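First the structure, which I've put down as C-alpha coordinates, then a few questions once you've had a look.
Yeah, one chain of the complex is gone here, protein chain that is, but the others are all in their spots.
Our next item is subunit A:
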Amino acid sequence: MSSQDIPEENLPAERAADEHAHAHGDVSVAANEKDPFADPGLPPHEHRIQDIDERAAKRSERTVALLFTLSMLATVGFIASFVTIPADRIVYIFPLGHISGLNFALGMTLGLALFCIGAGAVHWARTLMSDEEMADERHAIAAEPEVKAKVLADFKQGAKESALGRRKLIRNTMFGALTLFPLSGIVLLRDLGPLPEDKLRHTLWSKGKLLVNMNTDEPLRPSDVAVGSLTFAKPEGLEEHDHDFQTEIAKAALMIVRLQPENIKDKQELEWSHEGIVAYSKICTHVGCPISLYEQQTHHVLCPCHQSTFDLSDGARVIFGPAGHALPQLRIGVNDEGYLEAHGDFEEPVGPAFWERG
(Lines give C-alpha, C1' and ligand atoms only; values in the text may rest on other atoms or scores of the structure.)
Protein backbone atom coordinates (compact mmCIF):
# COMPACT_ATOMS: atom_id res chain seq x y z
CA MET A 1 0.00 0.00 0.00
CA SER A 2 1.61 3.21 -1.07
CA SER A 3 0.57 6.66 -0.14
CA GLN A 4 1.39 8.17 -3.49
CA ASP A 5 -2.29 8.83 -4.00
CA ILE A 6 -2.42 11.48 -1.31
CA PRO A 7 -2.56 14.81 -3.10
CA GLU A 8 -0.13 17.39 -1.77
CA GLU A 9 -2.95 19.85 -1.07
CA ASN A 10 -4.27 17.50 1.61
CA LEU A 11 -1.16 18.20 3.60
CA PRO A 12 -0.99 21.32 5.69
CA ALA A 13 0.75 24.21 4.02
CA GLU A 14 4.13 25.37 5.16
CA ARG A 15 3.90 28.66 6.93
CA ALA A 16 4.55 31.53 4.60
CA ALA A 17 6.58 33.31 7.19
CA ASP A 18 10.06 32.26 6.20
CA GLU A 19 10.96 35.69 4.95
CA HIS A 20 10.80 36.93 8.51
CA ALA A 21 12.95 34.18 9.80
CA HIS A 22 16.15 36.10 10.08
CA ALA A 23 14.87 39.52 10.94
CA HIS A 24 16.09 40.16 14.44
CA GLY A 25 13.20 41.30 16.51
CA ASP A 26 11.71 43.82 14.11
CA VAL A 27 8.05 43.11 14.67
CA SER A 28 6.67 45.00 11.75
CA VAL A 29 3.20 46.33 12.25
CA ALA A 30 2.34 45.57 8.66
CA ALA A 31 3.12 41.91 9.04
CA ASN A 32 1.19 41.85 12.26
CA GLU A 33 -1.91 43.14 10.57
CA LYS A 34 -1.61 40.74 7.69
CA ASP A 35 -1.08 37.65 9.83
CA PRO A 36 -1.19 38.05 13.59
CA PHE A 37 0.58 34.71 13.99
CA ALA A 38 3.44 35.47 11.61
CA ASP A 39 6.93 34.55 12.69
CA PRO A 40 8.43 37.71 14.16
CA GLY A 41 11.95 36.39 13.68
CA LEU A 42 14.60 35.73 16.28
CA PRO A 43 14.13 37.89 19.36
CA PRO A 44 16.94 40.36 20.07
CA HIS A 45 19.83 39.00 22.07
CA GLU A 46 19.59 39.79 25.75
CA HIS A 47 22.86 40.46 27.48
CA ARG A 48 23.82 38.54 30.56
CA ILE A 49 25.35 40.38 33.46
CA GLN A 50 28.74 38.96 32.48
CA ASP A 51 28.41 40.56 29.03
CA ILE A 52 28.02 44.03 30.50
CA ASP A 53 29.77 43.95 33.83
CA GLU A 54 33.43 42.98 33.74
CA ARG A 55 33.41 42.40 37.50
CA ALA A 56 30.68 39.79 37.09
CA ALA A 57 32.69 38.20 34.31
CA LYS A 58 35.72 38.13 36.61
CA ARG A 59 33.62 36.45 39.28
CA SER A 60 32.60 33.80 36.77
CA GLU A 61 36.19 33.33 35.75
CA ARG A 62 37.20 32.79 39.37
CA THR A 63 34.36 30.31 39.90
CA VAL A 64 35.45 28.28 36.89
CA ALA A 65 39.07 28.36 38.00
CA LEU A 66 38.06 27.34 41.51
CA LEU A 67 36.17 24.33 40.14
CA PHE A 68 39.14 23.26 38.03
CA THR A 69 41.43 23.67 41.05
CA LEU A 70 39.08 21.58 43.19
CA SER A 71 39.29 18.89 40.55
CA MET A 72 43.09 18.90 40.76
CA LEU A 73 42.94 18.60 44.53
CA ALA A 74 40.44 15.75 44.26
CA THR A 75 42.78 13.83 41.97
CA VAL A 76 45.58 14.29 44.48
CA GLY A 77 43.14 13.02 47.08
CA PHE A 78 42.37 9.99 44.92
CA ILE A 79 46.02 9.03 44.69
CA ALA A 80 46.55 9.66 48.40
CA SER A 81 43.55 7.47 49.28
CA PHE A 82 44.75 4.72 46.98
CA VAL A 83 48.13 4.65 48.64
CA THR A 84 47.15 5.14 52.28
CA ILE A 85 43.80 3.44 52.89
CA PRO A 86 43.97 -0.34 53.32
CA ALA A 87 41.58 -2.27 51.09
CA ASP A 88 39.91 -4.01 54.02
CA ARG A 89 39.22 -0.90 56.14
CA ILE A 90 35.55 -0.64 57.02
CA VAL A 91 34.35 2.77 58.10
CA TYR A 92 31.07 4.07 59.43
CA ILE A 93 29.64 6.89 57.38
CA PHE A 94 26.26 8.33 58.17
CA PRO A 95 23.73 7.54 56.68
CA LEU A 96 25.38 4.86 54.58
CA GLY A 97 26.41 2.66 57.49
CA HIS A 98 29.52 0.47 57.59
CA ILE A 99 31.10 0.55 54.16
CA SER A 100 34.51 0.09 52.57
CA GLY A 101 36.54 3.16 53.33
CA LEU A 102 38.72 2.77 50.27
CA ASN A 103 35.78 2.44 47.89
CA PHE A 104 34.13 5.49 49.42
CA ALA A 105 37.27 7.62 49.31
CA LEU A 106 38.25 6.62 45.79
CA GLY A 107 34.73 7.05 44.46
CA MET A 108 34.16 10.43 46.04
CA THR A 109 37.53 11.85 45.00
CA LEU A 110 37.27 10.50 41.47
CA GLY A 111 33.69 11.68 41.24
CA LEU A 112 34.60 15.11 42.54
CA ALA A 113 37.58 15.40 40.18
CA LEU A 114 35.38 14.59 37.20
CA PHE A 115 32.33 16.52 38.33
CA CYS A 116 34.32 19.70 38.94
CA ILE A 117 35.82 19.58 35.46
CA GLY A 118 32.31 19.23 34.06
CA ALA A 119 30.82 21.92 36.27
CA GLY A 120 33.67 24.28 35.41
CA ALA A 121 33.29 23.74 31.68
CA VAL A 122 29.54 24.16 31.76
CA HIS A 123 29.72 27.28 33.93
CA TRP A 124 32.33 28.71 31.58
CA ALA A 125 30.11 28.01 28.57
CA ARG A 126 27.01 29.41 30.22
CA THR A 127 28.42 32.61 31.62
CA LEU A 128 31.43 33.60 29.55
CA MET A 129 31.06 32.19 26.07
CA SER A 130 28.79 34.00 23.66
CA ASP A 131 25.17 33.01 24.08
CA GLU A 132 24.00 34.75 20.94
CA GLU A 133 21.75 32.45 18.97
CA MET A 134 22.62 31.87 15.36
CA ALA A 135 20.79 30.20 12.53
CA ASP A 136 22.12 27.63 10.10
CA GLU A 137 20.28 26.88 6.90
CA ARG A 138 19.06 23.39 6.29
CA HIS A 139 19.40 21.84 2.88
CA ALA A 140 17.19 19.20 1.37
CA ILE A 141 18.65 15.76 1.90
CA ALA A 142 17.32 14.21 -1.29
CA ALA A 143 19.56 14.79 -4.29
CA GLU A 144 18.69 17.21 -7.10
CA PRO A 145 17.07 15.54 -10.11
CA GLU A 146 20.22 16.08 -12.21
CA VAL A 147 22.34 14.35 -9.62
CA LYS A 148 19.92 11.48 -9.41
CA ALA A 149 19.83 11.17 -13.22
CA LYS A 150 23.62 11.15 -13.36
CA VAL A 151 23.87 8.44 -10.67
CA LEU A 152 21.28 6.25 -12.34
CA ALA A 153 23.02 6.65 -15.69
CA ASP A 154 26.37 5.78 -14.08
CA PHE A 155 24.87 2.74 -12.48
CA LYS A 156 23.34 1.58 -15.74
CA GLN A 157 26.64 2.08 -17.49
CA GLY A 158 28.48 0.14 -14.80
CA ALA A 159 25.96 -2.66 -14.82
CA LYS A 160 26.12 -2.82 -18.58
CA GLU A 161 29.90 -2.97 -18.59
CA SER A 162 29.87 -5.78 -16.07
CA ALA A 163 27.61 -7.69 -18.46
CA LEU A 164 26.02 -9.30 -15.43
CA GLY A 165 22.58 -9.15 -16.98
CA ARG A 166 23.71 -10.57 -20.29
CA ARG A 167 26.02 -13.34 -19.16
CA LYS A 168 23.50 -15.31 -17.14
CA LEU A 169 25.87 -18.19 -16.51
CA ILE A 170 28.27 -15.96 -14.59
CA ARG A 171 25.44 -14.37 -12.67
CA ASN A 172 23.80 -17.62 -11.65
CA THR A 173 26.99 -19.41 -10.63
CA MET A 174 28.13 -16.37 -8.68
CA PHE A 175 24.87 -16.20 -6.76
CA GLY A 176 25.17 -19.93 -6.17
CA ALA A 177 28.68 -19.62 -4.78
CA LEU A 178 27.78 -16.65 -2.59
CA THR A 179 24.73 -18.44 -1.24
CA LEU A 180 26.54 -21.66 -0.47
CA PHE A 181 29.71 -20.47 1.21
CA PRO A 182 28.03 -19.21 4.44
CA LEU A 183 26.96 -22.82 4.99
CA SER A 184 30.53 -23.57 6.09
CA GLY A 185 30.10 -21.05 8.86
CA ILE A 186 26.88 -22.66 10.00
CA VAL A 187 28.36 -26.16 9.85
CA LEU A 188 31.25 -24.95 11.99
CA LEU A 189 28.78 -24.11 14.75
CA ARG A 190 27.68 -27.74 14.96
CA ASP A 191 30.22 -28.62 17.63
CA LEU A 192 29.02 -25.93 19.99
CA GLY A 193 27.23 -28.69 21.83
CA PRO A 194 25.83 -32.20 21.60
CA LEU A 195 22.40 -33.06 20.20
CA PRO A 196 19.61 -33.11 22.78
CA GLU A 197 18.72 -36.78 22.20
CA ASP A 198 17.13 -37.99 25.44
CA LYS A 199 19.46 -36.11 27.78
CA LEU A 200 16.66 -34.07 29.30
CA ARG A 201 14.69 -37.22 30.12
CA HIS A 202 17.18 -38.82 32.48
CA THR A 203 18.66 -37.90 35.80
CA LEU A 204 21.15 -39.63 38.08
CA TRP A 205 18.32 -41.33 39.96
CA SER A 206 17.94 -45.05 39.41
CA LYS A 207 16.58 -48.05 41.26
CA GLY A 208 18.25 -48.56 44.62
CA LYS A 209 20.04 -45.19 44.84
CA LEU A 210 19.96 -43.85 48.36
CA LEU A 211 18.54 -40.41 49.13
CA VAL A 212 21.42 -38.42 50.62
CA ASN A 213 20.72 -35.37 52.77
CA MET A 214 22.12 -32.33 50.98
CA ASN A 215 23.24 -30.64 54.19
CA THR A 216 24.71 -33.50 56.20
CA ASP A 217 25.85 -35.66 53.28
CA GLU A 218 24.35 -38.68 55.14
CA PRO A 219 21.83 -41.16 53.70
CA LEU A 220 18.33 -40.42 54.96
CA ARG A 221 16.21 -42.70 57.10
CA PRO A 222 12.44 -42.18 57.31
CA SER A 223 12.91 -41.08 60.90
CA ASP A 224 15.12 -38.18 59.73
CA VAL A 225 12.21 -36.61 57.91
CA ALA A 226 10.04 -34.75 60.40
CA VAL A 227 6.52 -33.57 59.73
CA GLY A 228 6.48 -29.95 58.62
CA SER A 229 10.09 -29.82 57.52
CA LEU A 230 11.44 -29.53 54.00
CA THR A 231 14.51 -31.69 53.33
CA PHE A 232 16.71 -31.43 50.26
CA ALA A 233 18.38 -34.54 48.91
CA LYS A 234 20.76 -35.69 46.19
CA PRO A 235 21.42 -39.13 44.77
CA GLU A 236 24.09 -41.19 46.48
CA GLY A 237 27.48 -40.97 44.82
CA LEU A 238 27.14 -37.37 43.63
CA GLU A 239 29.78 -35.25 45.36
CA GLU A 240 30.22 -31.50 45.29
CA HIS A 241 33.73 -31.87 43.93
CA ASP A 242 32.59 -33.96 40.99
CA HIS A 243 33.33 -32.45 37.65
CA ASP A 244 29.72 -32.54 36.50
CA PHE A 245 28.14 -31.85 39.89
CA GLN A 246 26.44 -28.62 38.77
CA THR A 247 24.91 -30.19 35.67
CA GLU A 248 23.74 -33.31 37.49
CA ILE A 249 22.30 -31.54 40.51
CA ALA A 250 20.45 -29.21 38.12
CA LYS A 251 18.28 -32.20 37.25
CA ALA A 252 18.52 -34.50 40.26
CA ALA A 253 17.80 -32.04 43.10
CA LEU A 254 15.07 -33.46 45.28
CA MET A 255 12.81 -32.13 48.00
CA ILE A 256 11.32 -34.41 50.62
CA VAL A 257 8.43 -33.74 52.97
CA ARG A 258 6.43 -35.90 55.30
CA LEU A 259 2.65 -35.70 55.17
CA GLN A 260 0.01 -37.63 57.04
CA PRO A 261 -0.82 -40.46 54.61
CA GLU A 262 -4.52 -39.70 55.04
CA ASN A 263 -3.88 -36.15 53.86
CA ILE A 264 -2.49 -37.28 50.52
CA LYS A 265 -5.25 -36.74 48.01
CA ASP A 266 -3.61 -38.18 44.93
CA LYS A 267 -3.68 -41.96 44.62
CA GLN A 268 -0.44 -42.36 42.69
CA GLU A 269 1.31 -39.98 45.05
CA LEU A 270 0.30 -42.17 47.95
CA GLU A 271 1.57 -45.27 46.16
CA TRP A 272 4.91 -43.69 45.39
CA SER A 273 5.39 -42.41 48.93
CA HIS A 274 6.72 -44.16 51.97
CA GLU A 275 4.92 -43.69 55.29
CA GLY A 276 3.71 -40.34 54.06
CA ILE A 277 7.17 -39.28 52.93
CA VAL A 278 7.02 -37.93 49.38
CA ALA A 279 9.91 -36.94 47.13
CA TYR A 280 9.47 -34.37 44.38
CA SER A 281 11.81 -32.77 41.91
CA LYS A 282 13.06 -29.49 43.30
CA ILE A 283 13.33 -27.96 39.84
CA CYS A 284 10.34 -25.82 38.92
CA THR A 285 8.49 -26.94 35.80
CA HIS A 286 8.14 -23.33 34.70
CA VAL A 287 11.66 -22.23 33.76
CA GLY A 288 13.79 -24.27 36.10
CA CYS A 289 14.35 -22.31 39.30
CA PRO A 290 14.87 -24.41 42.42
CA ILE A 291 11.74 -24.35 44.55
CA SER A 292 12.58 -23.50 48.12
CA LEU A 293 9.61 -22.13 50.04
CA TYR A 294 7.40 -24.58 51.92
CA GLU A 295 4.14 -23.72 53.65
CA GLN A 296 3.74 -26.38 56.37
CA GLN A 297 0.02 -26.03 57.05
CA THR A 298 -1.17 -26.22 53.46
CA HIS A 299 1.68 -28.36 52.07
CA HIS A 300 2.15 -25.80 49.31
CA VAL A 301 5.58 -25.12 47.88
CA LEU A 302 6.37 -21.88 46.12
CA CYS A 303 9.06 -21.08 43.58
CA PRO A 304 10.64 -17.77 44.64
CA CYS A 305 11.48 -16.79 41.06
CA HIS A 306 8.06 -16.55 39.46
CA GLN A 307 5.77 -17.63 42.31
CA SER A 308 4.46 -20.85 40.81
CA THR A 309 2.72 -22.67 43.64
CA PHE A 310 2.34 -26.44 43.86
CA ASP A 311 0.22 -28.52 46.20
CA LEU A 312 2.41 -31.35 47.51
CA SER A 313 -0.59 -33.13 49.03
CA ASP A 314 -2.26 -33.41 45.65
CA GLY A 315 0.32 -34.70 43.18
CA ALA A 316 2.17 -31.37 43.27
CA ARG A 317 -0.32 -29.91 40.85
CA VAL A 318 -0.04 -26.22 40.01
CA ILE A 319 -2.44 -24.12 42.02
CA PHE A 320 -1.11 -20.67 41.09
CA GLY A 321 1.44 -19.01 38.90
CA PRO A 322 2.93 -19.53 35.49
CA ALA A 323 4.09 -23.16 35.72
CA GLY A 324 2.42 -25.42 33.19
CA HIS A 325 2.43 -28.82 34.83
CA ALA A 326 2.92 -30.62 38.13
CA LEU A 327 6.32 -31.36 39.65
CA PRO A 328 7.58 -34.85 38.77
CA GLN A 329 7.46 -37.25 41.72
CA LEU A 330 10.21 -39.76 42.50
CA ARG A 331 9.01 -43.16 43.60
CA ILE A 332 10.71 -44.06 46.88
CA GLY A 333 10.83 -46.80 49.47
CA VAL A 334 13.23 -48.16 52.10
CA ASN A 335 15.96 -50.70 51.56
CA ASP A 336 16.84 -53.58 53.85
CA GLU A 337 19.00 -51.37 56.04
CA GLY A 338 16.18 -48.91 56.61
CA TYR A 339 17.44 -46.14 54.36
CA LEU A 340 15.26 -44.24 51.92
CA GLU A 341 15.99 -45.26 48.34
CA ALA A 342 14.70 -44.46 44.87
CA HIS A 343 12.63 -47.03 43.04
CA GLY A 344 13.82 -45.74 39.70
CA ASP A 345 14.36 -42.53 37.78
CA PHE A 346 11.69 -39.85 37.39
CA GLU A 347 9.09 -41.11 34.97
CA GLU A 348 8.87 -37.78 33.18
CA PRO A 349 11.47 -35.12 32.40
CA VAL A 350 12.20 -32.73 35.25
CA GLY A 351 12.37 -28.97 34.89
CA PRO A 352 10.93 -26.72 32.20
CA ALA A 353 8.79 -28.15 29.43
CA PHE A 354 10.17 -28.41 25.90
CA TRP A 355 8.93 -29.33 22.44
CA GLU A 356 9.90 -33.00 22.52
CA ARG A 357 8.58 -33.53 26.03
CA GLY A 358 5.16 -34.68 24.93
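Some notes on this structure:
Just so it is clear, contacts are C-beta pairs under 8 Å (C-beta built on N, C-alpha and C of every residue); 3 or more make two chains touch, one makes a residue touch a chain; residues count from 1.
Here is the rule we go by: contacts and distances are computed from a predicted model.
Within the choices "ABC transporter ATP-binding protein", "Cytochrome bc1 complex cytochrome b subunit", "Putative Zn-dependent peptidase" or "Succinate dehydrogenase", the name that UniProt assigns to the complex's undisplayed chain is "Cytochrome bc1 complex cytochrome b subunit". Per the touch definition above, the residue from A:I49, A:A65 or A:A121 contacting the chain not shown is A:A121. Taking the complete complex into account, A:A250 is the one of A:A56, A:V91, A:A250 or A:V334 that touches the chain left out. Not every partner is drawn; the one left out touches subunit A at residues 1, 3, 5-6, 10-12, 14-15, 17-18, 20-22, 24, 27, 32, 35-43, 82, 87-88, 96, 99-100, 102-108, 110-122, 124-126, 129-138, 140-141, 189, 192-196, 199-200, 214, 232, 234, 240-241, 245-247, 249-251, 253, 282-283, 286-290, 292-293, 304-308, 318, 320-325, 351-358.
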